[in-house]
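Once you've had a glance at the structure underneath, I'll fire off some questions.
All protein chains but one are shown at their positions in the complex.
On to chain A.
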Amino acid sequence: MTINSTARCPFSGMPAAIDEPAEQRIEAPVMDVDPFDEATLASPYAMHERLREADGDVVYIPAYDIYAVARYDAVRETLENWQHFSSAAGVGLANFNSEKPWRAPSLLLEADPPQHDAPRAALEKILGARKLRRYHDEWRQTAHELLGGLLNDGTTVSNDGAVELDAVTEISEVYPLSVFPDAVGLQQEGRANLLPYGNFAFNAFGPRNRLVTDDLETIGPVFEWIGNQCPREALNEDGFGDDIWRAADQRHITEEQAPLIVRSLLTAGVDTTVYGISAVLYHLASNPDQYARLRENPQLVRRVFEEALRLESPVQTFFRTTTTEVTIGGTTLPENQKVLMFLGAANRDPRRWENPDAFDLTRDPSGHLAFGSGVHQCVGQHVARLEASCVMEALIERVERIEFIAPPQRHINNTLIGWDSLPIRFVPA
């Protein structure tokens, strides 16, 4: 078996597979695919189907010397079984057991119990659904102001008052940045660093391809700014950031942990919601009948978001590393192997979902894996839901129809899937 040259740590450039796999017998079906090829990143669906329909719950991808799971049950099992599938060795391609991480590992995402316990418990409290209620009114108001402004000031194109705009640059990228950094308690200056940082961090879970190397030269100051926002002095009182420091005061976490936990919010809390809101807008624009249905039944906003997340799965993939020899669906994997989990493929697995590719508001999307599952399940999910419902509530009140005016443009990232541009027309209500 050969190791493809792409299987290298994105930062050290060292080969990823250190354990000599020469005698390793691969039990899983061997798949000749490249999940990080740019065309595949832009449209992974054909590859997903090949992986799901391969002869086994787990497959082997020689291009990166990794195993992969794409069927719903196998992905869910791998996500939940932290005892056998470790996050501490990194949730990207790099194996921290043998490669140096590009930054200090996350205390949440890249940690296993017991180290994971305290940071997770602290953040769960701070970002709990009940704690977020205090933001409802303000975030709703902000969404109304944003959409109201676009409808008033946008380029009006016809006598029905329709307005043309790019939903990505004018809504998805704007709204989260107008609510989340304030809620964290960040200073005003430098917030433009948040999106490039997230984009880089999510690229860095993949191989050292162009998506990573193109940014290496410019990313330094972005890192620096992010690092400078994490100490207590940098954070306003009365935000999630300060809440994290208070958890240290009460000794739920240590003072050394606090800045890294703040960093988790800055890495995982912005790009993801931008992509989530884009997913909603894309599917509502693509399905006018479902948009009409939503306008008639505003209580469907929550379901719209979950169904859009199921179909889009903005976070497409994460890795785990086997802690011991382990068997998935009859296939045995050796210890210390990287396993790539295709959340997006699981969320369209016909074994689990009827008519999986349809955006269907009559289905119950509960159980989708777009937020993961188990001890690492997205701790920011209520933030994401609140942002998305505020945008939708303002939208259905003000906009009667959403139509595409040009084909949407994909944004490519090694981990995330989303849009660079969604050119649409709003017909006001």
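Going forward, a residue touches a chain if its C-beta (ideal position, glycine included) is under 8 Å from a C-beta of that chain, and two chains touch if they have at least 3 such contacts; residues count from 1.
Keep in mind that, in the parts below, contacts and distances are computed from a predicted model.
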Protein name as given in UniProt for the chain not displayed, "FAD-dependent oxidoreductase", "Ferredoxin-NADP reductase", "Putative ABC transport system ATP-binding protein" or "Transcriptional regulator": "Ferredoxin-NADP reductase"
Touch criterion as defined above, residue of A:R76, A:R263 or A:H283 at the omitted chain: A:R76
Candidates A:T213, A:N228, A:T327 or A:Q409 - the one touching the absent chain: A:T327
Residues from chain A at the interface with the omitted partner, ascending: 57, 73-74, 76-77, 80-84, 113-115, 117-118, 121, 128-130, 249-254, 257, 302-303, 306, 326-330, 364-367, 371, 373-375, 377, 381-382, 385
